[in-house]
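Structure record follows, encoded as structure tokens.
Missing here: one protein chain of the complex. Every other protein chain is in place.
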Amino acid sequence: MKKDIYKLCETLWPINRSITGEGVRKTLEIIKKIIPNLVIKEIPSGTKCFDWTVPYEWSIKDAYIIDPDGKKIVDFKENNLHVLGYSTPVNKLINLSKLEKHLYSLPDLPNAIPYVTSYYKKRWGFCIQDNVRKKLKKGLYRVLIDSSHKQGSLTYGELIIPGEIKSEIFLSTYVCHPSMANNELSGPAVTTYLAKWINTIKTRYSYRIIFIPETIGSICYLQKNLLQMQQNIIAGFNITCVGDDNCFSFVPSRIEDSIADRAAKHVLRFLHPDYVSYSFLDRGSDERQYCSPGVDLPVVSIMRSKYREYIEYHTSLDNLDFISPEGLFGSFEAIQKAILCLENNCFPVAKQLCEPFLSKRNLRSSIGGEKTLRKDIALMMDLLIYSDGNRDLISIAEKINCPLWELIDVLEKLKKENLIELHEHKD
Amino acid sequence: MKKDIYKLCETLWPINRSITGEGVRKTLEIIKKIIPNLVIKEIPSGTKCFDWTVPYEWSIKDAYIIDPDGKKIVDFKENNLHVLGYSTPVNKLINLSKLEKHLYSLPDLPNAIPYVTSYYKKRWGFCIQDNVRKKLKKGLYRVLIDSSHKQGSLTYGELIIPGEIKSEIFLSTYVCHPSMANNELSGPAVTTYLAKWINTIKTRYSYRIIFIPETIGSICYLQKNLLQMQQNIIAGFNITCVGDDNCFSFVPSRIEDSIADRAAKHVLRFLHPDYVSYSFLDRGSDERQYCSPGVDLPVVSIMRSKYREYIEYHTSLDNLDFISPEGLFGSFEAIQKAILCLENNCFPVAKQLCEPFLSKRNLRSSIGGEKTLRKDIALMMDLLIYSDGNRDLISIAEKINCPLWELIDVLEKLKKENLIELHEHKD
Partner (left out) sequence: MKKDIYKLCETLWPINRSITGEGVRKTLEIIKKIIPNLVIKEIPSGTKCFDWTVPYEWSIKDAYIIDPDGKKIVDFKENNLHVLGYSTPVNKLINLSKLEKHLYSLPDLPNAIPYVTSYYKKRWGFCIQDNVRKKLKKGLYRVLIDSSHKQGSLTYGELIIPGEIKSEIFLSTYVCHPSMANNELSGPAVTTYLAKWINTIKTRYSYRIIFIPETIGSICYLQKNLLQMQQNIIAGFNITCVGDDNCFSFVPSRIEDSIADRAAKHVLRFLHPDYVSYSFLDRGSDERQYCSPGVDLPVVSIMRSKYREYIEYHTSLDNLDFISPEGLFGSFEAIQKAILCLENNCFPVAKQLCEPFLSKRNLRSSIGGEKTLRKDIALMMDLLIYSDGNRDLISIAEKINCPLWELIDVLEKLKKENLIELHEHKD
């Protein structure tokens, strides 16, 4: 599995993605091979979505700059970050000072190609290493961008997996970034394998899993599905920046104490206690839409190196070396555990008044007077005594300092002995 | 009084107690001499109590081990801890390796006899010093336990002291431990003298004070009295481990913020600010029953060295030297103060709008402009200004940083001047 997630990133790596266009379609087709129930959908250019409009579809075949010596110094085919996203077509000779106005580079990271876009204002431009830029000499440059903007559509993937009940857990990731790894091939790759796993298990909740372009995609999706989402989604995860080996990060939902927040923090507390807890003020991905006022979905982010917080962010340095099979799999596991917490959450209620007589059931030693209680017995007793019907399992697990997933077997044993009842989620 | 509590421990010391049997009866008879209104009750063996059954009554006359040299190396008459509690009878010659399976000792405390029981599984055994055990040589040992298990009853003491109202304060302690001092002769001794004191005063609350065997006793008592207890008890104290001189300890009720918790913490904050505050997870005595889900009584523990937290716990080292008259009396005072806090708690309401004119009542100097207010006047003013009918006296005392018992006279003065009304407890 570890290798599979990373391998998917490698497969998707060379595709030139943007918020619309063939790159997204190819990406989704590859993902669909792993999760065949993924449905690929299209929203026509020009569709109004709240305050926004779906833009024309962008296609690009080639782009380069040839210097006065005839040398191709910038080539889209070498790295698709070289072209300003959504560039208008151009094909002309211009002098250096005019060219300069169309160049984007990072003086602080002189060897990196920056990732820059201009989706909603007509521009053309090239993104290049600042080191290359500094060496440009005067003269006439041939600039070519063989692109087009046409009526087309915005493409996204949607996977609805029905569970026992209509209430949903929501996973959202984005497929609009060209060749970058942590932000963002890690998101679609981890989400694909989460979806594959969910496909194989029997779940209580239904699942809504989407692969969309960032911002315009989540806005369009909300426009089409808002009411249903508000009625059904009990917890959501925006899956982004989940590829590298560094410390985990957490961004809460705007309401901060939803069950999604509680489950995610519970997992990170036990699996990665050194995680960095950000404020919702540090948000920067589709939770900006999901958590906006009036939408109010409980969507959180469990991440590794968070967007904006690592130097390689939004540059060519965020490449396949920046992420790792272990990094991806660690994120997979953390989100999987959060889902398991939600799936297994319930309101346990002790069925016996007073402590049950455990030793007659062989659940406890019949020798009394021990100076300390065996750990597994103490845990069972702690679970029982807090099973008052007012606390859900996440709350009990937090209280008794034990990861929820280690309580599942204990609950099972107590249920078998008829010592506990599991009440329905209140949500 | 200090000496009396300790003396009672000395008197009760030699008696061999267990969860049933003559030891408990003798203990209660001695206590009844100090609090004659104590009623001694019996519950027959075989009675079902929730998930439990009252066991047969256990009697023991003698027990010893004679070594291959004919020397009596272990003798119940020297220390009643030597016999595994509830041992079945035995009288035979066995070799060392078979004997070993019936021996209990503590390698970490080689000079201590451990306290071990097997109430609900038939076993026989001896508890001995590990130092003695190590020196045992091969050969045949004579083991004798002259005990019996017969239909009989579980004995407990109950004292109901009616107050002005039906609401009750509940004191519970246990009388099932053989010769150990802090855990547990301190509990019955301190409780006896608390009961004696309550017998002499006029109280607002009624009192329910019980001397029971631990666990099975509290479970039986709850079975018989649950509804009444839930209706009447507003605060309870489980009195155990109150004998030594060390730092105070506190274990909250499961709900953590009951009025019992608030009163106990208020007392400890002012009398023993260095007290150790445990979690309810650290529980280990009858609050395990009283606070169990569905029972939900607000029962807390004010202790000295807490069970499981001192090295001598549940061994022969927890003897009369481990406790002291001062230690016992300090605990008596702390619980007494907590009771006084509950008895005097009320919702004071200032009767004057604005500050009253104190100097005309000679409650304040008639000289104005002082650079600081006299402490007693500041206290009176602070008490008055927080007497808004929403805060009870415990809450006011906490807010104004003054022990509640130091406010009682001030309240009296203000009542006399018609500046304050004391409203009924809301409970």
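Labels A and B are assigned to the chains in the order they are written; within every chain, residues are numbered from 1.
As a convention for this text, a contact is a pair of C-beta atoms (placed from the backbone, for glycine too) under 8 Å apart; a residue touches a chain by one contact, two chains touch by 3 or more.
All figures in this text were calculated on a predicted structure; none of them were measured in a lab.
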Touching residue (missing chain; options B:I165, B:C247, B:I400 or B:L422): B:I400
Which residue of A:P114, A:P298 or A:G330 touches the chain not shown here: A:P114
Residue in contact with the excluded chain [from A:G70, A:P273 or A:G294]: A:G294
Residue among A:G23, A:G85 or A:G152 that touches the chain left out of view: A:G85
Sites on chain A contacted by the missing partner chain, in the whole complex: 49-52, 85, 114-121, 123, 215, 218-219, 222, 226, 254, 280-281, 283, 288-289, 291-296, 308, 313-314
For chain B, the residues touching the chain missing from this view: 349-350, 352-357, 359-360, 366-372, 381-382, 384-389, 399-401
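The criterion applied here is as follows: only the chains that are shown with their structure count from here on.
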Centroid spacing, where centroids are CA-atom means, of chain A and chain B in whole angstrom: 55
